[in-house]
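Of the protein chains in this complex, one is absent; all others appear in place.
Coming up: chain A.
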């Protein structure tokens, strides 16, 4: 007992909830839980067996598979960028997993395969469906977010499962990773019956190595668990634009997690603060620059005892929102079951700045891309990408990977199109519901978007979590990742309900047609002697015995 306290463990736990009323009248609630594990991950040979706040199940996975960085997200629903603006941490519909391995790993594919299976067990998800046919190694789009400057994308693996359905069975193991579980602190709000009665639900786990302090004298593992929910006030509020923690989560906060060093609730009051009537009022205001926008937040510090007994209900009114500077969408064009065209449309809404974006597309092999038809047009003119990385698919082995660096002109719409042909699958390769269609994962647009206000590049300990996930390197821009919607594409599908009829028909055709033709082709024809009258035959018999020529 003493030694645990005296071991000068600098493990930390912080929790945070940001509530942001959205333009559309919906409420965006974003939870972040950050656990720091003070251990030297670079000496991976050293066996680490002491866990305090960091979940043991994940720690063991990290050391066993030599993981350098791990990002996994489960999302149900689609983030509506045009209505809701940018999320703090973006994620595509379904499940997404990307992992950087240590450069000492020799069999990356083997580790990846095992890792997905283990994670599948930990999160009760179908991550075991990740295999080489849907895994890619992006060359530029997914750089490590933590310490270290790994550039060799051979150690990166990226996969999405757009079909993955997220529900309570994924939430429970996720909550178990928290030091306080769902017993105390902000996590008491995470009740599944309310979280899944929403317009959008996304939960994620990000593990990466970070600096322990500003000078980066020591390093630590950081585990960030994030959960983003958008509540639809229209359906739940009976038209009233009014909300409270209790209405959203059917719980109120009673205490901070005792293990947490900080536990805060932020409410975004940037626009028209006079229209808000926030109860209880808080004297604490905080400014944060996030996603290129300076915003003001009311802060409720749960570690201070006087907050409780009051924080029950928060009321507010509607306000306007900044138009998102970067926005992307995607659809399939054309009709029929032979060919089609994938259109990806990227909007740059910045009034005067052009900026480059990285577009990453991973398309399953059964859509055979015609890469020569790839066109990129902005403002109805050809826009030549400055960097293209294309890895063609191999049937049944790996998907297409297309990465491009495209310059987006200011205030423009850029359209990327590529034609494809739908492959005819083998009959065992169809899913049990082939007529539902086949999913193509979201494409990813990553960009450094020019910021309207100066970004904060200083690293401070008491920065709110929601503004510190992606390290800011320069003042003039910030990093944004936008996911497009996944696609549902119909492939030519045989009528599986009549294999019997088909077998019967084919067999009949083969038997009747082929049989008789084969018979005709292989038979040797002989001129048939017309049968002679009986008398002649008798005469011939006698002649044969006598050895005289026979009668005709």
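Quick note on the criterion: a residue touches a chain if its C-beta (ideal position, glycine included) is under 8 Å from a C-beta of that chain, and two chains touch if they have at least 3 such contacts; residues count from 1.
FYI, contacts and distances are computed from a predicted model.
Only one chain is not pictured, and the protein name UniProt records for it, out of "Sorting nexin-1", "BHLH domain-containing protein", "GPI-anchor transamidase component GPAA1" or "AP complex subunit sigma", is "GPI-anchor transamidase component GPAA1". Only one of the listed residues, A:21, A:55 or A:93, touches the absent chain: A:93.
The chain that is not drawn here is touched, among residues A:110, A:334, A:392 or A:410, by A:334.
Set against the missing chain, the residues A:384, A:523 or A:546 yield one that touches it, A:523.
When the whole complex is considered, the residue among A:199, A:298 or A:368 that touches the unshown chain is A:199. Note that of A:181, A:471 or A:515, the residue touching the chain absent from this view is A:515. Residue-level contact of chain A with the missing chain is found at 76-78, 80, 83, 93-94, 162, 196-201, 232, 234-235, 329, 331-337, 341, 343, 433-437, 439, 485-490, 493, 495, 497, 512, 515-516, 519-520, 523.
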